[in-house]
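Here the complex is missing one protein chain, while the rest keep their positions.
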Amino acid sequence: MSKSQIEDINRNIYDIKNEDNYDFKMKKGLTREIIEELSKQKNEPEWMKEFRLKALDVYESLELPTWGPDISELDMNDIATYVRPKSKLNSSWDDVPEDIKKTFDQLGIPDAEKESLAGVGAQYDSEVVYHSMKEELIQQGVIYTDMETAVREYPDVVKEHFMKCVPVYDHKFVALHGAVWSGGSFVYVPKGVKVDIPLQSYFRLNSPESGQFEHTLIIVDEGASLHFIEGCSAPKYNKVNLHAGCVELYVKDNAYLRYSTIENWSKNMFNLNTKKAIVGKNAKMEWVTGSFGSKISMLYPMSILNGENAKTEFTGISFAGKGQNLDNGFKVVHNAKNTSSLVNAKSISKDGGKCTYRSLVRITPNAGGSKSSVSCESLMLDDISISDTIPVNDIETDDVIFSHEAKIGKISDKTIFYLMSRGLSEEDAKAMIVRGFAYPISKELPVEYAVEMNNLINLELEGAIG
Amino acid sequence: MSEKLLEIKDLYVSAGEKEILKGMNLSIGKGEVHVIMGPNGSGKTTTANAIFNHPEYQKIKGSISLEGEDITNSKTDEIARKGVFMSFQLPEEIPGVSVTNFLKYAKNKITGKNVKIFEFKNELQKNMDELGIPKEAVDRSLNVGFSGGEKKKNEILQMLMLNPKLAILDETDSGLDVDAIRTVSKGIQMYKNENNAVLIITHNTKILKSLKVDYVHILVDGKIVKTGSAALATEIENEGYAKYKG
Partner (left out) sequence: MILNNTPVRTSKNFNINNIKIDEIALPTLVPFSNVKISGETDTMTVEKTKKFELHFTYGVGNVIEDCNQCLRVQVSGKESSPIKIEFDFDQENAALAENIEVIANENAEATVMILYRSDKEKTYFHQGALHVIAKKNAKIHVIVVNLLNVSSQHLMSMENEIDENASVDYTIVDFGAKTCISNWYSNILGEKAASSVNTIYLGSDEQFFDINYIAHLRGEKTNVNMEVQGALADKAKKHFKGTIDFKKGSKKAVGNENESCLLLSDEARSIALPMLLCSEEDVEGNHASSSGKIDTKSLFYIMSRGFSEKDAIKLVVKARFECVLQTIEDWQLREEILSRIDEELL
């Protein structure tokens, strides 16, 4: 997508609703019969069906979280867990049905693919409708496909890794995911292969009162490297939608993975997503996250540093406006010697929105010589919004260097005056300060996405200030 | 007398409960260099902030006009777009916004049109060279981690780039070493021409030595008590303000 087009972007693009024109929509609710039907519809091997049913049992045995945002409004009896679009999986955009293709066109996905991506996956409701990757990567043995194909074609690898990094017992919504997962991407980068330009999966939820439960499984083998981008959006409906995806990342010894997310779900979405990475010796895992959408978000990507000298970085921003409660953060467990983590989290609250930074840094007794540095900054744009910082720092050994800093404040009047004395209106001045505040995150994103993020910020600030 | 640029008439300004300016009058014509000197608390910085209609200062009485147009109650950014610039004593730090991007954006706003990138970069480079600002400095976030001297030089760079009709320099020379003062004076000379004007607010006469000053005003207790030529600054340097107080 060209830059000038992005600059003209407006919220309407995200809000375009297609007719709820599905091939199959599961009746709402969650029962054994529904799970069995789902497995049958997907034509899955028996082991996966068993897995789903076991996960359902776990789901029923676990409690809702006793902390964080109130999610009592979410009633699984009102959610259709599986909506199959009227499209098979395609490897050419020309074969994607017109209304679905139009949506992705407007989101700029096919253009981005041509210009700056090595491969693209696009999911519409519960199934992936498009998947494609550059020929030279296929030659090098890189696998990038939808999750269903992976279950069929690489059963051993999938069995070995699927929900092993994120076990279904982790929390209630992971168990739910295990029971009803559909779609998502599978990536395998063989030993030593460096994928220089990013792969991207885009998740679009069109159908009202439904859930999206895509599963992303990425294995970056020893010495390999990858940048993976995830984009999400949905049009707004009056009833709630649910996103309970799961991302499992295996970063093997000496490997490198960057996982970037621009999340712009509509503001009726419950985003209860789970992401976790297991990081090997000398390997590095980087998270870059921009969280703009959703009514409620509870999302705490996690790095488990299992190999010596493993490193992780988290760079994230949340922007909560009216009616939004974004409870985001990061978790890291240092579980080997000389590991390090660096966290730079920011949040912006306006118009009655609430941002919470919730986190865990745990340095286990095995992790002598480790370092962790955390910095949180929150910006309040008015006096009706809320910003909370709730970090837990659990240090179990002495040979560590740990530091945590957090700040809450507003844009200073002096700074606004300074910028206005240079000819900027008050709105322009505030927008410039907010963009500057977000810059440490936007600079980590590919340029198209950085521009998109700035546009989202400008869009969010419009009307809120002045 | 040259054409009028700025005219302050019988201005009374207070900050909170406290009245600071008490009947200030000042007239600046095109092509002129004015200096306001005065003891601490006499209202020097208040004058600059009042011209820019700083929200924390209330105008009780009087008026300010620019080229005959009343700007007493104009908003700060409108005043800037009409061609007034102020160099701050303590410039604000803006993390994440580079000097280049900031200047480009401000120049778009001030000129009301999109600057041509190539011309802009050339002009920026030329001015930086003259002021001895290293190339990489403009990629840094505006004023973040700048030393006192770097901040002041950056203010002068902004003045040159935005090319205002009237530049108000509030204590731009304070806390600077000899070399930095020389650079600042050089910047002012580069900027100065027949159609614009400079108002220097200072309590230091060093910077005045290398500039041709037309008028020196002594501000005491919110009022200009004496206006003279450059010689007046020398007198203050030798004798202080005692004579004009109380």
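Each chain carries a letter (A and B) given by its place in the written order, and its residues are counted from 1.
We take it that contacts are C-beta pairs under 8 Å (C-beta built on N, C-alpha and C of every residue); 3 or more make two chains touch, one makes a residue touch a chain.
Treat the numbers as computed from the prediction; the structure is a model and nothing was measured.
A.B. asks: Since one chain is left out of the picture, which of the remaining chains does it touch in the full complex?
C.D. replies: Answer for the hidden chain's contacts among shown chains: A.
A.B. asks: Out of A:Glu36, A:Asp78, A:Asp105 or A:Asp388, which residue would touch the omitted chain in the full complex?
C.D. replies: Of these options, the touching residue for the absent chain is A:Asp388.
A.B. asks: Using the touch definition up top, pick the residue from A:Leu53, A:Met76 or A:Val400 that touches the left-out chain.
C.D. replies: A:Val400
A.B. asks: Where does chain A touch the missing chain, residue by residue?
C.D. replies: Contacting residues on chain A, toward the hidden partner: 65-68, 358, 360, 365, 368, 378, 380-383, 385-410.
Assume only the chains that are shown with their structure count from here on.
A.B. asks: Quick one: report the Å distance separating chain A from chain B, using the average Cα coordinate of each chain.
C.D. replies: 49
A.B. asks: Touching residues of chain B toward chain A in the complex: what are they?
C.D. replies: 52, 54-56, 75-77, 79-81, 85-86, 88, 91-97, 102, 105-106, 109-110, 141, 158, 162
A.B. asks: Can you check the complex and tell me which residues of chain A touch chain B?
C.D. replies: 412-415, 417-426, 428-429, 432-433, 435-440
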